Every structure is written in C-alpha cells, then in structure tokens.
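Shown below is the structure under consideration.
Partial complex: the chains shown occupy the same locations as in the complete assembly.
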Amino acid sequence: MTSEPILKARGLNKRYGKVTALDNCDFDLMPGEILAVIGDNGAGKSTLIKALSGAVIPDSGDISLDGRSVSFASPNDARSHGIETVYQTLAMSPALSIADNMFMGREIRAQGMMGSLFRKLDRKAMEDFSRQKLADLGLMTIQNINQPVETLSGGQRQGVAVARAAAFGSKVIILDEPTAALGVKESRRVLELILDVRARGIPIILISHNMPHVFEVADRIHVHRLGRRLCVVDPKQHTMADAVALMTGAKEPTPEEMAA
Amino acid sequence: MVPLIVLLSAVIVFGFVLGSKFFSPFAMTLILQQVQIVGVLAAAQSLVILTAGIDLSVGALAVLCSVIMGQFTFRYGIPPFLAVAAGLAFGTAVGAMNGWLVSRVKLPPFIVTLGMWQIVLAANYLYSANETIRAQDIEEQAPFLQFLGAKFQFGGATFTLGVILMIVLVLVLAYALRSTAWGRHVYAVGDDPEAAGLSGVNVHGTLMSVYMLVGFICGLAGWVMIGRYGSVSPSATTGVIGNIQSITAVVIGGISLFGGRGSILGSFFGALIVGVFELGLRMAGADPQWTYLLIGVLIIGAVTVDQWIRKVTA
Amino acid sequence: ENISACLITKTDTNPFFVKMREGAEAKAKELGITLNSYAGKVDGDNETQVAAIETCIANGAKGILLTPSSTSAIVPSVQQARDAGLLVIALDTPLDPIDAADMTFATDNFKAGELIGQWAKATLGDKAADAKIAMLDLDVSQPTVGVLRDQGFMQGFGIDLGDPNKWGDETDARVVGHDVTAGNEEGGRKAMENLLATDPSINVVYTINEPAAAGAYEALKSIGREKDTLIVSVDGGCPGVANVEAGVIGATSQQYPLLMASKGIEAIAAYAKDGVKPKATEGKDFFDTGVSLVTDKPAEGVPSISVEEGKKLCWG
C-alpha cells in the first residue's frame, strides 16, 4: 500500500437502542478504486455509508478525507466536500420533477439581477443538464424531464438517483445497492457507468448483494460482518464462494486478509 | 386549475340568479374586502400545509398581533410605526416557537399549534384586558395603524391597500414557491422530509423559515384587520375561527393536507370561492343558518369535483 | 369563617362580563369574601357553566352569581346547587322559569331592546313606515339575550314579532334581514356589508351590542352612508357611550353590570351571615337594576338620559 486512503474511518460506533449497527468499524477507500462492501442483511453496511456521508452521526470514531479529519453534520456537509451518495431508499421527492430532484439543494440561479436579487432559478440550464446526464446513462425512455418522479418505474427512479450522484460527485461516489430494482439491461448500464466514473479518476463505494456484479467491477472487497469490517479481500485472488463464506461466517479470514 | 373553474362557475351562477346587483362594482370589490383577512391567513396556512403541517394558531396570532400594535401605541405611547414593527416581530417570534417545536422537538404540528392557539388566544384576552381601542381614537391619534384601510378608486371600483397587500402577497409567494430554490425545498420537505434531508435540503432551516414567515404574515393579517375594522378588538372572531376559515380556503383550493402538492394561487381562489358563496347566498336571501349549511356542502362538493376532474383528465 | 362565592359569566371575552367580574371582585374584596370566577368558552356555552356550578359546590361556596348562557338548560344544575344550600342569583338574564334562581338581578333585555326600538321609531317619525332595517344579531345558535333584545327592538319599533322566542320569523317587509356578528367589530362590519349588498337603502341598524355597532359603522362609512343611517345598540359600555357622543351610534340602552355584580355579592354576604334572601323589585318578579336609554337626541315619549350622565354611569 503505497498511497494514502482518500476516505478513511477508524473506530466508528453507532447504536440504535439495543442494536449495535456499527461496532468499532474501520474503513479505507483508496484513490481511484472501486471498493465493494458486502455483508449479510442487517450487517450494518447502510449505516456505515450513512456515517461516511453525513446522514448518520456516529456515536464515536474518526473520519478523514484526503488525510484531513472531518466530521459531517448533514448530507449537505459531505456533499460540499464532494461526496455524493445514492441511498438505498433513493431519497427523491416523488411529487417534484426529475430536474428538480437532480438539483435539489444545489439549484442553479439565473444570471444577472433576476438570479441575484430575485433568486430566480435557471430552469432551462437545469433541465438541459439533467436530460444530458440521463442520456449518458442510456435512460432514453424518459421523455419528459419535467415529469414527477413518482410517475417513473422503480428502475427508472434508481437510474435518476445514480445519474445525480455520477454528475455531481467530485471526490467520492457512494452507491447503496444501486441495481436492486433494476432489470438486466439497466443493471449493465449502471455497471458501465461505475467503470466510467472510475476512469475519470473518482473512487466509488459499491454496496451490493449481487456477487457476480461485485466480482465483475470491484478492485477490492470490504467484507462487513456484525457491524464491523471483517477483512478486505482481492476479487482476483478469491472466488465468490470464498467471499460468501466469509460474510456469512462459514469461514474465518486468514491473517493477511485481515491486514489487507 | 380546478378552483378557478369552480370560482368562475360560482360567479356566473350567482350573477345569473341575482343579476346586476351581484355584478355591480360594489358587490365585486366587497368580496375582495371581505376575504382580505382570510386570504392573507390562507396564504400563510398554505405554506405550512405544503410542508405537511397545519397551523391552528394563525387566527389567534393575527388578533394578538393587532392588539399588540394597538396597545403598544396607546398604552405605552410608542410611535405607531414602531408598534406595527413590534407586532410583526412578535408574530414572527411565535412562528419561530412553533417551528422550533415542530422541527427540533419533533412534535406534530397539529398538536403544537393546537396548544399555541389556546395560549395565544388566552394571552390576547389577558394582555388586552378585553379592551377595545376605538376606531375614532385611532383615526385621531395613530392613523398609521389604519394605513392598510386606505381606499382608492380604480375603474369605478374601490380598493383598499389591504386588498392590494393580499394580492401582492399571494403573487410573491407563488413566485417564490415556483421559481426559487427555497420554494422547491418547501415542496420537497412536505413531500418526504427524510428524502429531502438526504438529498441535500436543510430541513430544519426550511421548516423554521416557513413557520417564521407564517408568523410574520399573521402579523400582517393583524395589521390588515386594523385597517378593515378601524378599531383594535381582542374579541375578533378571527381569533376563534380564523384557523378553520383559512384551512377551508386551502383545501378548497386543492392543496393536499399531506403536503408537497398544490399551488398557493389555489388557496387564494379557495378563499374567494367561500367569499362569493357567502355573499351570494346572503344576497339571495338565504338566512345565516342556511348559508352555514350550504358552505358545508360547498366544501365537500368542491373537493369532490376536484377529485373527479383529476380522475377524468388523468 | 372564610366565605367564598362564585361568579359565572357567559364568556369572559365580552367586555360586559369582564366589567361585571371587576365589579364583583371589588365588592368581594371590600366585604372580605373569596371570589372565584368562571366563564363559558363561547357564547351559549351551557356545559362549562354546569361544570362551574359543580365546582362551586365542591369548593363549598356560599353562593353563586350566574349569567346563564342557556336559561332553561342550566336549571337542573342550579337546582342541585340550591339543594346543596347555596344561594343562586341570576345576573343580567333571568332563568326559565324565573323562580329557578333564588333571585334575579337583571336588566330587562327585552325592555332594553324596546327602548331603542321606540327611540328609532320616534326619531324617524313618518319615515318609520318605510324604513329599511338591518338586524345584526349575536350568533346562529340564537342565544337568549340576543333574541330578547332583537324582539324587544321590533316590539318597540312596531313590528309584528311572530314567535317572540326566535328571530327571523317576522314578515314585515321593512326588515331587510338578519345576520350574525358574534358581538364584535369584525362580525358587525361583515354582517352590515352583507345586508347592504342585499339592499343598499338600509337606513336603520339594530345591533346586538356596541362593538357590533362600531363594525357596522365602518361598513357604512366605507360607502359614505354613515351620516344618513340610524344605528341603535345595547350595553352602555364606556366606548359605546363615547360612540354615541361621536355620533357613531344614535342611541344605546345602558345596562349596569357593576351594579348587578356588587348587589349580588352583598346578597351572598347577607345570606352567609344570617340566611336572608334578597327581595324582588316592587311589582316585578326580579330585582331590576335598571336600563336607561343614552342619547343626546332625546325623542318624544321615550325616557332617556344624556351622554353626559351616561358617561358617569358607564362601565368599562
């Protein structure tokens, strides 16, 4: 390991009442890599990435970005540091349009006085940008960028969320089960997009239960178990069966895996 | 725009039944004057309801703000301009209190404002000692308090500044809700506050801004009340039924009580629909009890029609 | 021994009752009586008054001063209090039947209405025959006071009442209509506007009380009709009398809540001391605290006092 992690966490803890969702959890994301996070249902994967993206404030533990210690008070905070997340629940406002959702919280104001004084939005700019990004993802079936998100199918909705993250993430992009509701074709598109983003040099955290997908794109695999990082494995040196055995507890990691 | 259709149909039907008496400039501007307070309160109520909240304290707060404006001027001898500012500031402060309880303590808005309604209304009677400040005294000593009652002619019809204020307020809010980031955030928070928070909206800030703005608008409504009634009276009916009146206007106007859907212009039309019905029915000779009953039918009918049109045009 | 008494008013948002309470409190303090005050939540609130009577019994009060919201519905509770040995005095409004209370200290509300009716009729002279009258009442639930004043006015003006227990059933074409005001400026203005829209030639306005009259005046003023319209009212509060002076109201029937209240407290004190109950005014079945017509334009055959005197006697 020559380079430093771009996003690093040490000793994260988070309890919900009696449930320990994060138990002294460590985490490292290297520059330019695709890191997959796998684990059983309820292992605490979503909680981990929520802590990394400011959606959940950990009870204790440190997070550092680019070597500097940070603590995010809100998702907006993380976002202003260039960390963009697609949550498992997608986090869309159903009644608002695709364009509104794409730019939620970072709307573009119109040029000149209308923008600065009357704070008018530049709708056209936002719509054009959104249309472009959806086209990049191959979501051509969406005809009207102003249609409310609730009229989209589950798969189309997930596509919009991924497009939003890909468009605005400058440092890190986090995807929590981005293909769960997607069809085969759409899932392929998302995997291609993930590879594209890496090609732009932006590292990605991918949570997925789909082992073939994980092994297809991941550079490293973080195996999460009982609220903590069990080990990190290299998909080129391990089989899917190994990974599943590790995450379900059927097999213990070797010392070098622990250190990875 | 269903409420607009209902409004126009109501005007046409009453015009048909009542003839030129109803289509006179007098009757037409009278409706605007009669709805100005409810109209302003409905604008405030729309904002809260868009965030999936509800504000039962609006009417009482408006009355208390008007009392503060009057008492500050007459009891403490504060210049009327400052007294009005104090009334507006007080409204905003109560709004902030509501907002804080809703957003930080996470209490349901219905409960917060139900409690606040009682608190504000009782404080209003206690503070004013139930004393009315007479219109004649205000006219002589502090005409600025009645500023929004100033009249001017426009094309044969008489308007007051209060009516203009209501219309401008609705238009400004409609613009802000449609075309600024803040407006989009209000809708997003009402739609799904958790999703809004995760997708980068400052939910607490948005809720606080809405409740404070609502308090401020209630203050304005209090000032409008002084303009309209001349006097300052703590026992104004608005304190007791202003909330139901404004909610009625909002729901007839097609804003969903579940938040995130609807337009503030609808609420304005909703207020006008009720105004047209009340005046029309009274002019047609319906007695107050029948009018009351028919307004009940109107509420259910207007929303049924709305629902039906949505289904047919879906 | 510490004597306690109760005052139960219809509401405590109407200045009339606020002043009544102040009068009672002053007198109670003077006589060393503990006074607890209660009030209905809205006009016509019988339920809260029942609860208040029960509380007074529980508190061991010696007597109750009551302005009943519902003159007949409250009777069983009053009976319960009297059975428990309390002196119950109806203030302002008699119970139905009137002997359900130990005594009634009241203004005759019907009489109050009648006086302003007579005055309006006399002031208009011949024009009374084709007057256009707006009736601004209290509430759609037609509480008793409102009905008495309204019907009294009609009686005085020479309008056939129909059923004297409710308004709205008369057939006289001179009555343009009734609307309700909740007894405040806001309601007064709106009701006046509504009736003006129905018939712009209205020239006589009966109002349930002076705040409603002030609201009606604003409505008339906004169309420049305030000078040629006669507004009459009931109550005699200081702002109301000032409005008579200012020409806003033509005449008002003045009542004396402070007097009722202080007499009531005295009666309770006397009863607590040696069990005597107050007596009725000669020739009436209640103790009449009086009503006077206040106006600076006295009319022939209608007894009245001047604004000057009215100001001295006014409450609030």
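Here the chain labels run A, B and C in written order, and each chain numbers its own residues starting at 1.
We take it that a contact is a pair of C-beta atoms (placed from the backbone, for glycine too) under 8 Å apart; a residue touches a chain by one contact, two chains touch by 3 or more.
Treat the numbers as computed from the prediction; the structure is a model and nothing was measured.
Participant: Hey, what stoichiometry does the whole file give for these chains?
Facilitator: A x2, B x2, C x1
The working rule: only the chains that are shown with their structure count from here on.
Participant: By the touch criterion stated at the start, how many steps lie between chain A and chain C on the shortest route?
Facilitator: 2
Participant: Where is the C-beta contact count highest, in terms of which two chains?
Facilitator: B-C
Participant: Can you identify the chain nearest the overall CA centroid, using each chain's own CA centroid?
Facilitator: That would be B.
Participant: Farthest chain from chain C, comparing Cα centres?
Facilitator: That would be chain A.
Participant: Could you tell me the distance, in whole angstrom, between the mean C-alpha positions of chain A and chain C?
Facilitator: From the centre of chain A to the centre of chain C is 73 Å.
Participant: Taking the mean of the CA coordinates per chain, how far is chain B from chain C in Å?
Facilitator: Result: the chain centres lie 32 Å from each other.
Participant: Considering chain A alone, which of its residues make contact with at least two other chains?
Facilitator: None at all.
Participant: Specify, in ascending order, the residues of chain B that touch 2 or more different other chains.
Facilitator: Nothing qualifies.
Participant: Touching chain C in the complex: which residues of chain B?
Facilitator: Within the complex, chain B touches chain C at residues 21, 26-27, 30, 33-34, 125, 129-132, 134-136, 151, 158, 225, 228-231, 233-238, 240, 278-279, 282-283, 285, 287-289, 292.
Participant: Touching residues of chain C toward chain B in the complex: what are they?
Facilitator: 12-15, 18, 42, 140, 168, 177-180, 182-187, 189-190, 193-195, 197-198, 200, 211, 214-215, 217-218, 221-223, 239, 242-243, 246, 248, 316
Participant: Quick check on the complex: what are the chain A residues that touch chain B?
Facilitator: 55, 74-76, 79, 85, 87, 89-96, 100-101, 104-107, 109, 118-121, 123
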